[in-house]
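Below is one structure; the comments refer to it alone.
Left out: one protein chain. Kept in place: all the others.
== chain A ==
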Amino acid sequence: MLRAMTTYAVLSEGLEKHFGKVHALRGLDLAVPEGTVCGLLGRNGAGKTTAVRVLTTLSPPDAGTARVAGHDVRTEPHAVRAGISVTGQHTGVDGDLTGRQNLRLFARLHRLRGASGRARADGMLERFGLGEAADRPTRTYSGGMRRRLDLAACMLSRPRVLFLDEPTTGLDPVSRDGIWTAVRELADSGTTVLLTTQYLEEADRLAHEVVLVDEGRATVRGTPAQLKAEIGSYAEVVVEHERALTAAADVLTALTGSAVVVDAERRTAGAVATDPTLTLPLVVRELDAARVPLIDATLRRPTLDEAFLRLTNPAEETAA
């Protein structure tokens, strides 16, 4: 195929969606180039699931436009559906049917008829390691097995764009690794993937581009490396008594240049540090020099909440 310019598998502008008074999407812009993996990273209630539902034609947008797999979600939903697959947070397989019955049903619905459809369904069961469990009702499956069956059902039709809504939420680490491997294989075979996640690590491991979603908008976007550099690390100290917190906060401000979050109850002070030369010994030395009675000090990767604070609204941070 000849490509003069980037083709976008998902392209949305100003998407809005509200449920009553709740504004789930407030002008979401997305551009996912064909063949890439895009991670929508956000907290619960940020609008990630609504975004997936609108882009997969399950829910019509109130305003804005979206083209998915080359078609408009509002005016050509049927054509969009022909080019996509979606797995939601709640598993998209029928618990009363066996794994094999599920995949054969989806094969039929994807116009993969007769013996070839059945063979393809059975092949997917083997590929996703479900061959032995194929004839058991899927409600007896573990969470990881159900997600794998879900992915297998998605891949039956060889979709151009695959939507995964929080694919590993609630899974144990081993099952999670299995899903990650499967997603990476799909991406390598050229499928465009849009996945939502609450985990920085998941976005980091899977996505070419990460989009931070907050209150229904895309707030920050970049490669995982760019975001990590921007987020930096998080320095947090625990002091002996509350009186020492002010001194500790002053030292952290001087070291990091960013706003300090103080928790009087836990007697902690923390701040985001973007300077890569900042080390833990340096932090400890400076605090010691200021005679801060230190109990504990850490320098670590920030949690998602801390990263959001840093990336979305640093001005609103308070050093109470």
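Operating definition for what follows: a contact is a pair of C-beta atoms (placed from the backbone, for glycine too) under 8 Å apart; a residue touches a chain by one contact, two chains touch by 3 or more; residues count from 1.
One rule holds in what follows: contacts and distances are computed from a predicted model.
*Asks:* If you look up the hidden chain in UniProt, what protein name do you find among "Cytochrome c-type biogenesis protein", "Transport permease protein", "Dehydrogenase" or "Bacillithiol biosynthesis deacetylase BshB2"?
*Replies:* The chain we cannot see is, by its UniProt record, "Transport permease protein".
*Asks:* Can you say which of A:82, A:247 or A:294 touches the chain missing from this structure?
*Replies:* Only one listed residue reaches the unshown chain, and that is A:82.
*Asks:* Sort through A:11, A:31, A:105 or A:294 and give me the one touching the missing partner chain.
*Replies:* Only one listed residue reaches the unshown chain, and that is A:105.
*Asks:* Considering the whole complex, not just the chains shown, which residues of chain A touch the missing one?
*Replies:* 53, 56-60, 78-79, 81-82, 84-97, 101, 105-106, 108-112, 137, 153, 157-160, 189
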